[in-house]
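The complex is shown incomplete by one protein chain, all other protein chains being positioned as in the whole.
The block that comes next holds chain A.
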Amino acid sequence: MLKAVILVGGSQKGTRFRPLSLDVPKPLFPVAGRPIIQHHIEACVRLKELKEILIIGYYAQSEMEQFVNDMQSLYNVNIRYLQEFTPLGTAGGMYHFRDQISIGNPKAFFILNGDVCADFPLQALHDYHMSREGKAMITIMSTEATRQQAVHYGCLVFDKDNGSVSHYVEKPSSYVSTFINCGVYVCSTEVFNLMSSIFHSRQLEYHGFGNGHNGRDQGHIQWEQEVLTPLAGTGKLFALPVNNWWSQIKTAGSAIYANRHYLELYRKTHPERLANAGTKEIGDGDGSLICTIYPDVYIHPTASVHPTAHLGPNVSIGPGVSIGPGVRIRESIILENAVIKDHTLILHSIVGRGSNIGCWARVEGTPSDPDPNKPFAKMDNPPLFNKEGKLNPSITILGCFVNVPSEKILLNSIVLPHKELSRNFKNEIIL
């Protein structure tokens, strides 16, 4: 029996995902028409032996409840949300809920960070872990990055023949290795014994020397620094390098990148979800034209799209969205109940829930995709502002219920929720 843990953090995290995370928890932000962590869940439920998925974080129960109920009814596995009482660090939360994870005695459990997206190779990771014949306590999914970018991730050095990790360092200041930690692991439950000893030495430190833990809760444990780094070189930590598509989802810009890859993945896993044929499915439709489609495009069944619209590539249209005549959308995500009026063009943008865009408007952002000409390049997550204090060009984001009047242009701008715009905006944050 197998289990999986999805670590989602809390609302104090994911601030770089604002303003999209202002009205919906980041893990529930829809990418390719599904909340980010539903893609994790779908990867998990493909494993026959997997019986339970535990989502751990410190979002309020009420924020996750509906989602968990929906998932529970969609998939034939047990899915629960476990709320940390306070941020306990990447490992502290799992240790706190160790009994919940261990119950039923799974032979192994997966850990998936909620802020990555990937074609998760869970079966391969599992098989590799098991093939280490009981030696492996943790196996890390690893991928290659460029020398420049690797230092922004956990870097690891491992034996190319047997996968044993000899060195692990989180976000080093100088180059260590181009192999990085993908935030996806498979673990044996004995990892809790290791965490237990860390926890108890921490308690000793805490009570013996006063509050020496930076004001954090005494149950706070950092997975990478306190578990992975010491475990490297002991022969119990392994890595499986893979070439599958993988990225972090840190900034809002990465949502569009993730959207493209999840849509592409649907071709293999769920072709029925794509509107690529450009006609309404037999079943809920009559085979008539939806609109002109440049694959890949996802359109929620409750969205209304005028047949003269042109959508794609890389477009997701949410529930209840209305797309008017002659609208053109490319490389964008349109969230639920947004209204896009006639002849409007949307490029490299995210349009928030309930937003309204008039006729002949232009909403355009600048993509921040990895350099396609550099092997192993990952997404850069540039800071909002450059050294001159100017806004770095980014995708354009409209928070929820933003109103863009007809004929206006919105270029490389970020608009916070509930704004009524009345003029053109370029390279601005509109509070």
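Here is the rule we use: contacts are C-beta pairs under 8 Å (C-beta built on N, C-alpha and C of every residue); 3 or more make two chains touch, one makes a residue touch a chain; residues count from 1.
The criterion applied here is as follows: contacts and distances are computed from a predicted model.
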- The chain that is not shown, which UniProt protein name from "small monomeric GTPase", "Cell cycle control protein cwf14", "mannose-1-phosphate guanylyltransferase" or "Tubulin delta chain" does it carry? "mannose-1-phosphate guanylyltransferase"
- Tell me which residue among A:7, A:275 or A:347 touches the hidden chain in the full complex. A:347
- Which one, A:96, A:362 or A:419, makes contact with the chain that was left out? A:362
- Message: Considering the complete complex, identify which of A:190, A:407 or A:420 is in touch with the unshown chain.
- Response: A:407
- Task: Against the chain that's been left off, what residues of chain A make contact? List them.
- Result: 325-326, 328, 330, 342-343, 345, 347, 359-360, 362, 364, 407, 409, 411, 426
